[in-house]
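A single protein chain has been removed from this complex, and every other one stays in its place.
For reference, chains read A, B and C in written order, and residue numbers begin at 1 within each chain.
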């Protein structure tokens, strides 16, 4: 049970959160302008790194806010959390 | 002196399994990943295609990934024709595999029940049964009373929170002993002259002019005419080495066993709605699994609340399990695709081949995958059964969506 | 009742005033409160508890704790429980148990006990209440930190409980912690899992030791979910054995265990003992046994030069054989004699000596209990000096203290524990203000000699009875066979031989196995490592993990405000998501078909009503609400006029139908949407996700109001009459209150929002009121409609009514692979909007195909009721498999209105096939069906206005 620091509520149990996958995948400005390949990438292809991964979470059973976290997928260590719209922190 | 318990032991493994060779500088075919799929591919490359200048590179101990961790359910009662095609092919191979490998695989066709708990479950189940029959996959719809006949300990009380409204039943489905399967395939590949190289992690894939030329490993570079990926949960990591991405997410999937118990559970029961699946292995332990942990991870372990939920679900279905004990829990890393169907075929790089995305359900496919993938590698052309499972489908939209109606995908 | 021939006349931590009767393998015995089943059996002279799983060899009590590999028992009464180590079963009156040769047995009756769970938080969690743990907990608690001390024993003291003199401070420290307001001592509580972010799981045995006296309202076991800022693991060490011939006979016992039986339980585990050791600690056992009157024939010490301890033993008159090893045992079934030879550089030399003995104590060294540390992600390191794996680094906030870290002397453990506790508290932000407690129990100045690391004693003939894993019956010969098969990894050896996979998970055998394998392969133990430590540390019952999430509490049952009425009126219920919804309302003697036919008839010919409160409802407010909804729905929402309602469909980005419902415009900047029952939460989440992550600039807010409104659908040609009677202020004629309009008014005096929506094709209304008044409204409708035969109806009738009109149900007629166009609802997909979610996917090659599956209706020949889910094929004869399938039936009913059966189906190129004949395989038959357009009832829509 991870302890995930919601940027508003502070640390809460993983069970209160929804997972939203890779962060910073904007909805395309004009989907019709995309090729089928580009659209397929938007729909189905998400990074799946072993290591630090910027990803989205929603504090679903709490404040219902979406936010971003950088988590090391090899250790589950959460290296940073930041609010939507804030830049991705540099992790050394 | 009390009598010995029947069943609490397994047949012996053979006296000889495989060599521990040093890697050579070059092979015709390098298979990355020494799990069930990699080993079956090696076995069928040799057996069906006479290709033996092959190395299987395994980062850890042979078949120590998902092959060592799965709940061993084998069935072929998938909804879509494409899936039924490849899984039924595998099931037919299972039916002859003990003989083919001359190894006791404890392949036990004890049947699999997929329980339905809502009216929609019932519709979906009947749909799958009817599709299976037309695809020559043995399948039946059972009412709750018949479910009870197959598995007397299932709670079919209408007062249950999610009562059992019936089940699909595939009598030819069942379980096999995972390690025996892997080792049988490994022994056969080794005997054919294929090098099984352990503690050899692939750390890079060399691509020149759009064509793969070899791999770099923790034991040094190895040249290869063809490279076949079989890395299950780590497929994305390997694809990244070759410069492309896959529509995969790697999640922990947990399983557990109880202590050894006298036989109580004669079949395999899976339930999508209350989310648990259980069988009793040959030694007597109950083997159970649940759903994937929600987030991606490469940790080979998951969170405990998933297990707690699973236990609550198990007791709804099997009240007699109350005082059984969880002996050991563990996790594997499964690579899940958007449509819950595998990806197998050609990669975007020449002479590189893809077999991944089997997610939570690839053990049952092991011999089928080996057969089909070896063909794909040997002919540089996807086997007909593999064609629907190409990477392209995510672009065209021709998905093989097994989420909706296929019950839990194990 | 049998006497207790091996009970010592005095001493021990048992209550001699509280005798307890129990039965084992059919024989009646007596023990005392404070005994374990194992100690009580030993007191009665019972060593052998069962036979082994594979070889059927007699096996006896081997340890005094959780690490027990042999004495696994089946509890029969008060309630069957499989596979418990007799060494961990606290004795209670009326216990009935038996030895197990391998497989346990489950009860056939439901378990009457309760189980529960608790969450707890602390600054410092200390696991283990031995000297190290007690010192750690006390040091931490004295800083004011919140401390939890968990130990699996009934009382604190740890391994000290097994020694002759237990310092008072053990109990005192326990009481001090009990009394401290911020500390909690959890007794009988096993910490069994250590997960990410210092989340630990523990199982507390609360009433089991009370047997049939256990109060039924208390949970029998409790799972603690502990989130600790800092953790101190003071879990001690397990003694291990040595592989020699016949090391599995009853009467062979770990040395510290024998010592524990003498001191803690006042039981002599035998009359005459030989002690075989590789280190100093077994001498304490030898001396304690001797002091208790056991004849100690010899101490066989593998070390050529044992230290001061040996001198002390010799002074006490015990023969010490330095540089010797035990080479075998004999006796049937119990040890009767022990063979000993000199051992020099791993070779046996010199003549064999035989000692008559009924007890052989073994000490092959100590394995720090590093299980939890390893589970936490900690690394283990092989310490060649200790001959064991010890904790190294860990990412989590954890410290290890005492024997668990390889500190094996008492003063060392106390100091180590106190230091770990203090530093843990400091790291949690507290200051160690008060001085540390004086470390008691002065260490002896005795010259100690380092332990030897002896894994296998050779011979005499082969290694077939040199056991490493007693429970899985794995011998050195088995390991040799596995290495001979080519295996190199401990993981493979484990799986080839099954060593370490039994109930005890190799607690006493794991390191020994690694040591033997290393020797077989000629590699270092360090290089070989261990197999993986996995939760749980000791087995946990399924029921405890399920806690109170069982039966009605398994998953919340959601009900509407009208639930009691439905119950009182005989409704049969259907599970829809977590909701219980009325399915149909059978009257006396009616079956489902009859009830549904009656309900349908009422809706089509008179008036009927249904509780539709479970529909999801979302209030969307803000100047950009219309724009926002335009992006979510496939059709245009922003053009809807205030006072009006529109049906809408949402797709996922992949273009497949996700949900449908109505949108009503409450005000210029305010909409109220409904969603399907099952998707309410998913739709709200979906909307929030887009708003928050993609379009934060849109000024719109969503609020769930699902339970704010009870919704009653009033349906049928005579519904207007009923409504008019109850809503005198409402102009109900079709002109004033047209289809897809809504009005606010009072219905039966209750403020209500009435919508003219129809999901049946009939004149219909949806009346929304606060749920507090739902029953009043419902009863008023029932009363007012009675002269017209108003009939409550359930979900089944609702499904029939809508299917007759060809209205699809998301989740029944769709399965995540269906576009709105496939459903024949191209009209709901806007061509004007630049974009909406899913639009781009409708342009993909596959979604544009003409031969996709499309929703159509089927008219079966001969009025057959087709099974839902049945498949469709082309010819009137089945081809050889695989038979090409054209689609499947999604809905199928007998229709009163149509006077026949019909079905909806998704059929390949379905719309082109209208008029075609297809076939449905049902059992051995092929039922012919005719494909038609999906709207079978009132295709002109004439009935909508009544």
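Just so it is clear, contacts are C-beta pairs under 8 Å (C-beta built on N, C-alpha and C of every residue); 3 or more make two chains touch, one makes a residue touch a chain.
We take it that contacts and distances are computed from a predicted model.
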Complex member absent from the view - protein name from UniProt, among "Sulfurtransferase complex subunit TusD", "Ion-translocating oxidoreductase complex subunit G", "Amino acid ABC transporter ATP-binding protein, PAAT family" or "Sarcosine oxidase subunit gamma family protein": "Sarcosine oxidase subunit gamma family protein"
Visible chains that the absent chain touches, using the contact criterion stated earlier: A, C
Option touching the unshown chain, where C:776, C:843, C:898 or C:926 are the choices: C:776
Residue among C:20, C:243 or C:559 touching the omitted chain: C:559
Chain not shown: contacting residue from C:385, C:738, C:751 or C:787: C:751
Candidates C:293, C:623, C:826 or C:941 - the one touching the absent chain: C:623
On chain A, residues whose C-beta touches the chain left out of the figure: 8-10, 12-13, 15-16, 61-65
Positions on chain C contacted by the hidden chain, ascending: 114, 116-121, 146, 178, 184-189, 204, 206-207, 210, 213-215, 217-219, 225, 227, 548-549, 552-553, 555-561, 563-564, 579, 614, 619, 621-623, 699, 701, 703-709, 746, 748-751, 770-776
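We adopt the following convention: only the chains that are shown with their structure count from here on.
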Chain centre separation (chain B, chain C; CA means) in Å: 22
Where chain A touches two or more other chains at once, by residue number: 1-2, 18, 36, 43, 75-76
Per-residue overlap in chain B, given as positions that touch at least 2 other chains: 303-304, 395-396
Chain B - residues contacting chain A, complex: 234, 236-237, 240, 245-250, 294-299, 303-305, 335, 338, 394-396
Contact footprint of chain C on chain B as seen in their complex: 1-5, 7-10, 13-20, 61-62, 64, 68, 81, 84-85, 117-120, 122-131, 133-136, 161-162, 179, 198, 258-262, 264, 283-284, 301, 303-304, 307-309, 311-316, 319-330, 395-399, 401, 403-405
In the complex with chain B, residue positions of chain A that touch it: 1-2, 14-15, 18-19, 21, 36-37, 40-41, 43-50, 53, 55, 71, 73-76
